[in-house]
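Note that one protein chain of the assembly has been removed; the remaining protein chains are unaltered in position.
Right, chain A next:
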Amino acid sequence: MTLSPSPGARRSPGPWRTAAGDLLRNRTALAAAAVLLLVVLASLCAPLYADHIAHTDPFQSHVSGTTVVDGKTVPVLTPSSTGLGLGVTPIGPTWDPAHYFLGADNQGRDVLARLLYGGRTSLFIGFTAALLTCVVGTLVGVVAGYAGGVVDAVISRVLDVVWAFPVYLLAICLSVVLLTNGLKLGPVTVDAGSLWLPVTIIAAIYVPYIARPLRGQVLVLRNKEYIQAAVGSGAPTPRILRREVLPNVVPTAIVFVPLMTALAMLTESALSFLSVGVQPPDASWGTIIEDGLGLLYTRPAVTIAPGLLIALTTAALNVLGDGVRDALDPSARLRGGV
C-alpha cells in the first residue's frame, strides 16, 4: 500500500490548487498570459491615451483638422492624388505618440486611439460571449446528459439544429434581424445598438459547441458508481448535480473559456467587418479593419494594425487555453495519482 499514514500530515492540495501550480510552472502559458495582460491593460488605458497624450476624440471625425508633424502644421486629410482624385488620403503613421502615431483613418480619426478603444470592445465581447456560452452550454449539457430520455432528446435535437447551420451564416442572419428590432426575450431586453447584442448572438451560436461535449461527459458520469451512491443515499437530484456532477464538468468548461474567447473575438471581428456586429460610433477591431478597407493601398496600417492585434490576441488565448487544459485535465492527474 502506497499511503504512509503520517499523523498530522499537511492537508493535501485540492485539484484546483494543483492545477494552478501546474499552470504557474508552464512558461509558454505564462508568456501567453503576459501578452494578453499587456493587450488588456493597453485597452483599459484607451481613455488615458486619447485624453492626455493624443488629445483627440476617436469617435469624432476631424475631416478638416490639422496636426503637427516635424514642427510643421499639416492637414489630417489630403485630397487623393491617385485614381480619379475623388477620395481622401489620411495622414500616415507619424510614430509620434502625441500626433497620430499610427496615422488617421478616412474620417481623420486617430487610428491608435481607435485601436485601443476597439480592443476594449473586442475583448469585452469576446470574453463575455465566451463566458455566457460556457455557462449556458454547461447548464444545458448537464441537464440533457443527466435527465436523459425526452428532455435529452429535445435538447439534443435543438442543439443539432443550431449546430447544423454554418456559424457565420447563422450569426449574420440573427444580426440582420435583431439589429433592426433589438431583442426582447422575456425579461431580457437588448437594444439594437448595444454591445450586448453581438454578445448574445455570438454566445447563442456557440452553445452547442460546449453543450454537446459536456452532455457526453455527463452521460459517462451518470453511470459512475459515486453518482449511484448519491442517488442511493437519497440525495435530491439538484444536490447531486451540484455536488457530484458539476465539480467534475466545470474544469472542462473552464478549459473552453480562453479558446471560446478567441473564437468569439474572431466571430465578432468578422461580423463587425461585415457591418452586422458592433455598430458605429463604437469601434472594434473588426470595424477598424472595415474602415481601412478603402485605404488598403495608401494607408495599409489602418487595416494591418487591428489585424495583427486580433491575430496576436487569439494566438495568445489559444496558447493559454492549451496550458489551462493541460493543468486541469482531471483524467491525466488521476492516472498519475494512483
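Quick note on the criterion: contacts are C-beta pairs under 8 Å (C-beta built on N, C-alpha and C of every residue); 3 or more make two chains touch, one makes a residue touch a chain; residues count from 1.
What we mean here is this: contacts and distances are computed from a predicted model.
Q: Out of "Cytochrome c domain-containing protein", "Ig-like SoxY domain-containing protein", "Peptide ABC transporter ATP-binding protein" or "Twin-arginine translocation signal domain-containing protein", what name does the UniProt record list for the absent chain?
A: Answer from the UniProt record of the missing subunit chain: "Peptide ABC transporter ATP-binding protein".
Q: Have a look at A:V135, A:A235 or A:L312 and name the one touching the chain we're not showing.
A: A:A235
Q: At which residues does chain A meet the chain that is not included here?
A: 1-3, 5-9, 11-12, 14-15, 224-226, 228-236, 239, 243-244, 247-248, 330, 333-334, 337-338
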